[in-house]
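The other protein chains are all here in position, but one chain of the complex has been omitted.
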Amino acid sequence: MPSFKLDDKDIPFEPGDTIIRAAQRAGVDVPHYCWHPGLSVAANCRMCLVELMPPPGRPAMLLDVLAWDDLHQTYVPQKKPKLQPACQQAAADGMVVKSQTSEHAVRARSAVQELLLLNHPVDCPICDQAGECRLQDYWLEHQASKKRMKDEPIHKPKGVVFGPTIVYDAERCIMCTRCVRVSAELAKDPVLSMRERGNLNEITVAPGRQLDHGYTLMTEYVCPVGALTSSDFRFKARVWFLRSARSTCVGCATGCSSYTDFDPRNQKIYRYRPRENAAVNKYWMCDDGMLDYQRIHEGRVLEARIQGEGVSDAVALEKAADLIKQASPQKTAILLSAEHSNEDNQALLDFGKALGALQLYYSGRPQGQGDDILKSADKNPNTAGVLALSGGRAKPFTDLVAAVKEGKVGVLVALGSAIGNPNDAGALKDLKNFVALSTHDGPIADHAAVVLPASSWAEADGTFVNRTGLRQESDRAINPQGASRPAFRWVQELAKLLTLTLPWKKVSELRSLSQGVDASASSPSAPPPGGE
Amino acid sequence: MEPLDQELESSELELPTEPMLLNVGPAHPAMHGTVRIVMELSGEIIERCDVQVGYLHRGFEKMCERGNWSQVFPYVDRCNYVSPMLNNVGFALACEKLLGITVPERCQWYRMILGELARMSDHLTCDGAMAMELGAFTPFLWMIKGREMVWEIMEEETGARLTHSFGRVGGMAAPPTDGFKEHTRAVVKHILTIIDEVERLLLGNRIFLDRLENVGVISAADAVSLGWTGPCLRATGIPYDVRKAHPYLKYGEVDFDVPVGTTSDSFDRFMVRLAEMRQSARIIEQCLERMADKGPVNVDDPRVVLPPKEEVYNSIEGTIQHFKIIMEGLKLPAGEVYSYTEGGNGELGFYLVSDGSGTPHRVRIRPPCFLITAGLERVITGQMMADVVPSFGSLNMIGGECDR
Amino acid sequence: MGELKATTTSILEPGQTSGFATTRFESLLAWAQKYSLFMNPFVTACCGMEFMAVSSPRYDFSRFGSEAPRFSPRQSDLLWVVGTIVQRQAPILKRIYEQMAEPKWVLAFGTCASSGGFYDNYACVAGLDKIIPADVYVPGCPPRPEAVLDGLMLLQDKIQRGDRTPGIVKPRIDPVQEPNTALVQLRRSRSSRPPA
Partner (left out) sequence: MSKALIELVKKNFPDAVLESHSQLGDDTLVLAPGRWKEVCSFLKDNAQSDMDMLTDLTAVDYPDRDPRFEVVAHLYSLGRGHRLRLKAKVGDRDGETVEIDTLTELWASANWMERECFDMFGVKFLGHPDLRRILTYPEFEGHPLRKDYPADKIQPLVQYRDEPNIDKIAPFGVDEGMSFGRQTHARNRGDDDSRMN
């Protein structure tokens, strides 16, 4: 593999790489604002300037400049090398690049940084970006000097509403045009552009339009400063109080890798952030996914219920055990859920096996809109996983409805909250011995005789299998809310009461069990729970 | 006399005594409220004893792992709360060692002066309390009077009488006040006279001497093996003083003596502390001579030192600097360091482990008191019950530092 | 002893050197109690240093009739809780409080004793009132001797008035309402220093 030298460090690169890309892959950070690995190169922030050493035997490319000479109190002509933006310069074999070791580059960066801060408002105390702001980081790393300009800074519009999700502050903007490129290249909707010039230029929305495509929050995500803020996260939390858990988006079957940002002090989740994953989502997430975290706190089942009345866990468990005893194994049905992780489903499967239950069904959230960028129509994170676990034996929800109508189902133990087609909910009314492990209010929780509060994906570690059969782990962020517990814990309790033996005791064993089956074994013919 | 008596053996006349369990503390006035000693007495002799500490365990080290580096200062203040400034300086030095920076000269002199003043207040308190516990109330009052003077200086400099979180990584919170030098000179002079008076009052006092001399003796070998440092170790004749052995700040450039004892009994520990106060006075004099009146006290490094407030409020650069240091915390490079200074009771070590983030991964304080208190058992076993109080007092056990 | 005056009528002709006074018995009793507080110092931590200072000549609190320390709780009627109370210490404090004879008062000396202060962790009790009732809280870490004396006087008022609702020592002057307080002046003097 060819390689070049960056600050006396050998950096291998693939043909076609730019310097900054190769360096980033090798874990060396060349400071940059406008460059983003997932976007085209703009090379307009000039922060990544590096000095290229001339090849042996060739003269360096030098510029004539005037330098101030203190001694003679006059300007004297000088030569300084022409610096190149590392984000645009293609890497070549044997090339020698100086980044932090070249005093010219260092001075250039310091100057760029100072210019960027020239008209920047003193907003850090009220800015949502503060704490994860490139301007702050790079000031410390590359400038670390005091303000020299004494004039009043230029004032520009603040709090411009770009659309339902994004608010723009022109004073903080450094014109890196990342948001412009995200709209144009990722969302294929070039609704943003730049107007005016010099000090005065700012980002605007195309006339008569709003910033309302499906990936608006990515513009905020790529914004290296506090210019674009999401109206959802705005003024909600200070980022240095937040902690991040590596999670997987459960908004749809794509399963984008994400970070769940939560505040450990009040156990509240504030936002998702995309996590780089070349196999699935590259660097991006859709708006629906980014805002999907809200479901973790909304419409949750937080206490055990019998016929809709809140009761203590012990009572509910007792009652559930009684109900399950009511019918013979032949008439006992198990309803898996594509909303839940492999662990939960595996636990319920084992429970059903121990019961000897013969009927196996699966449900999930209804179909939604998909697109050819990231979103998929199947809004369940784990359809493939459930089908794989059940070895394709699990039948869709419509069959359950039919079975109920025929009176084949005496007991139903259901996991999950939603069903593919809301109109089928009626069928569940007739069930008397109906135990549900639900995270959210919904048709299942409403009609179940006993509801045990299951904790959501953010409150327990779990494995999800996305539409391509890729198995991804999602880590626990916050503690289980209310009286909820992970579904497999409930199953464990139930099994204890019913004196059934499950093939696992610890979570690790459960996980290894659910790992056992190969995701790709899922029968492709099986429809997603939301129906075709 | 009854004939019966004559027939008895002398042994039968003795009263049978089985060992008695006696529990002293923790709510005992002489136990500083935080130590419990369970003794097994035969008569008045202590046969066995078990010293139990931990009645002031406040989770210092756990709390340090929650904030950022500069938020540790208030906690170290309350570790050895008789000489907080020494802890402040010690911790600041540890962080600076990890950062690889040294503070300006003026700050070093300043730190030394404040530190030695703190040492004085420490020894004044210890000796005064010792005398009081032996019933001599007057010296206590005099010495507390002297301590008040020291605290006045501290208050004027730092704004707090006792727990002044005044140290900063890379300097001090504020430069010396204008009247600092003459104020200090006057106070030191006064304290020296107090020491002389106390000496004249106590050293001619039969009771005082009898209670202390040849009481609570410990051999030098034991003391070393127990990890004793500071006045208690020097009282055994071993001249180990971090300021001399491994000079930090400017201690290499001032001249002072290391007073040592001979018999390593409670009396020696008392006298070593008195002598050390005189040495501290000497050091302070020299420091005052050499400390510049003008000049920076903080290192000139925006990564470490906070900007002046008017810059924070008026320029984005200042605001950013403030944010980086306050919100993300001082970034100490990943690594570990063991830095040691001479605290009030001996070698005050800080073992810091940093993972490069703004939050300490581990802050371990090496408490001289803890090890000295560990030796208490060895000191008082075989002694008379009544000698526990002076022996314990002479060790100058500080609950906050011992239990953390 | 203003409170006493309130219920006192005295007959004393001008020029005469003797007379008599009448008052209510309980107010006389309270008056006697508040000026003869036998205290039991439960000293654990840093605040003990300030406690020494308060008892030493400069801020001598024996001026307020709370002179005699009684280290046996049975003989004392004012419990000074000075310093942090850790979980391990709690049972001892509780027992000492229970050993004291009625009437008894408790004074929380310092922030740790009042609320646990900044030791919000596994080891510490968040304020002694989690375990025993307190009459007066003296904030400060540690409180200045003046604040302690203020708390003592506050307690004496409470004893005189016979009210057992807890009280807290606050600054006499609200620094927010009146800008010319010592606090503000201190800040000024700091900023007027020669820059470092």
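To keep things simple, chains are lettered A, B and C as they appear, and every chain counts its residues starting from 1.
The working rule: a residue touches a chain if its C-beta (ideal position, glycine included) is under 8 Å from a C-beta of that chain, and two chains touch if they have at least 3 such contacts.
Quick caveat, the model's predicted, so the values are computed rather than measured.
In the full assembly, the chain not pictured is in contact with B, C, by the touch criterion defined above.
Of the options B:M112, B:C232, B:V304 or B:L371, the residue whose C-beta touches the omitted chain is B:L371.
Only one of B:D77, B:D127, B:E347 or B:D387 touches the absent chain when the whole complex is considered: B:E347.
Interface with the hidden chain, as seen from chain B, comprises residues 52-54, 57, 59, 61-63, 65-66, 97-98, 100, 222, 224-227, 229, 238, 240, 245-246, 335-338, 340, 347, 349, 351, 353, 361-362, 364, 366, 370-371, 373-375, 378, 403-404.
Remark: the residues of chain C touching the chain excluded from display are 2-3, 87-88, 90-91, 94, 115, 120-123, 125-127, 129-133, 137, 150, 153-154, 157, 165-174.
Just so we're on the same page, only the chains that are shown with their structure count from here on.
Between the Cα centres of chain B and chain C there is a gap of 29 Å.
For this pair, chain A with chain C, the centres built from the Cα atoms lie 56 Å apart. Shared interface positions of chain A, defined as residues touching 2 or more other chains, are absent. Looking at chain C, no residue sits in touch with two or more other chains. Remark: chain C residues 41-46, 48-50, 52-53, 56-58, 69, 71, 83-84, 86, 88-89, 92-93, 96, 118-124, 141-142, 144, 186, 190, 193-196 touch chain B in the complex.
Every residue of chain A that touches chain B in the complex is listed here, in rising order: 117, 120-125, 130-131, 135-136, 139-140, 143-147, 238, 240.
On the side of chain B, the complex with chain A involves touching residues 302-303, 307, 311, 313-321, 323-324, 327-328.
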